[in-house]
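Every protein chain of the complex appears in place save one, which is left out.
On to subunit A.
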Amino acid sequence: MGTQVKDVIIKPDAPNTLLLDKHADYIAAYGSKKDDYEYTLSEYLRMSGIYWGLTVMDLMGQLSRMNREEIIEFIKSCQHDCGGISASIGHDPHLLYTLSAVQILSLYDSINVIDVEKVVDYVKGLQQEDGSFAGDKWGEIDTRFSFCAVATLALLGKLDEINMDKAVEFVLSCMNFDGGFGCRPDSESHAGQIYCCTGFLSITGQLHKVNADLLGWWLCERQLPSGGLNGRPEKLPDVCYSWWVLASLKIIGRIHWIDKAKLRSFILACQDEETGGFADRPGDMVDPFHTLFGVAGLSLLGDEQIKPVNPVFCMPEDVLQRVGLQPDLLS
């Protein structure tokens, strides 16, 4: 064959121990400088950003360092009349941020500060005739939104409010020749979408419809010589795929098909010893998104310094136990 495999090389001086305290300091300070460039430009996803930060802090046992009251007030002011929740004040509601908000409120055991009935109405209203879900009233269809819908309703205990059979039918129609899933029917398989679809099928009790051996193979082929995981063939590795791919493997009972030690080395190498936090790959700039998925990935790999994380919801297991949610996983 002789062609070069797209990959990174991990330098010998890359970090190889877990720097949890540095990561907690990084997240605690993030966003306190409200005039930070990246922070302001990412306002359009603020609700998800808060969810990433809070979840990783909770996984590290440091949730108390975050400003609970301020965040809860913020969420209240982001719920619109239609029931949907936006990423920030002045932005439009969307399923993505509705899920993030509900996840945050679950972490804080404060679901009832928002109008739950209206959230349910909002989610229900986005289901289409073919069972798919639009992200908002403008109609973009994506299996990510199917996941957002059922995950939101599951956390609220209201899964029975949508047409489950149709929703499942749509997601299954997005299954490809390689066992994976894409955004819409006929879309190419992608680890992010696969996470959403296997998570969806877990929540809806339909995991037996997955071809676990075929999909598991596609997923374990994401591991590159550096030990890192990519999101689909011929792409560079990225720490966030340590979550999308790994969680999917866990859900379908095939997590032992990747080389755990090599993946752990890769994730640790993505840490920034100076600033704390994780980057997408060694040597790049850090951000809260990759910090969460690096830490969550390590938790799935069994690191005992981190709380166990639920592979379907990407939230601490103890939170889900409190809520009473134990979605099926394949063995």
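In this text, contacts are C-beta pairs under 8 Å (C-beta built on N, C-alpha and C of every residue); 3 or more make two chains touch, one makes a residue touch a chain; residues count from 1.
In this section, contacts and distances are computed from a predicted model.
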| item | value |
| --- | --- |
| From "Geranylgeranyl transferase type-2 subunit alpha", "Proteasome assembly chaperone 2", "Protein TWIN SISTER of FT" or "Putative aminotransferase ACS12", the hidden chain's UniProt protein name | "Geranylgeranyl transferase type-2 subunit alpha" |
| Which residue of A:Leu20, A:Leu126 or A:Ile258 touches the chain not shown here | A:Ile258 |
| Which of A:Asp160, A:Asp186 or A:Glu304 contacts the chain that the document leaves out | A:Asp186 |
| Hidden partner chain, touching residue among A:Gly84, A:Gly131, A:Gly199 or A:Gly216 | A:Gly216 |
| On subunit A, residues whose C-beta touches the chain left out of the figure | 1, 3, 35, 37, 40-42, 44-45, 86, 90-92, 94, 136, 138-140, 142, 176-179, 182-184, 186-190, 208, 211, 213-214, 216-218, 220-221, 223, 225, 227, 232-235, 238, 254, 256-259, 262, 272, 279-280, 283-285, 287, 289-290, 331 |
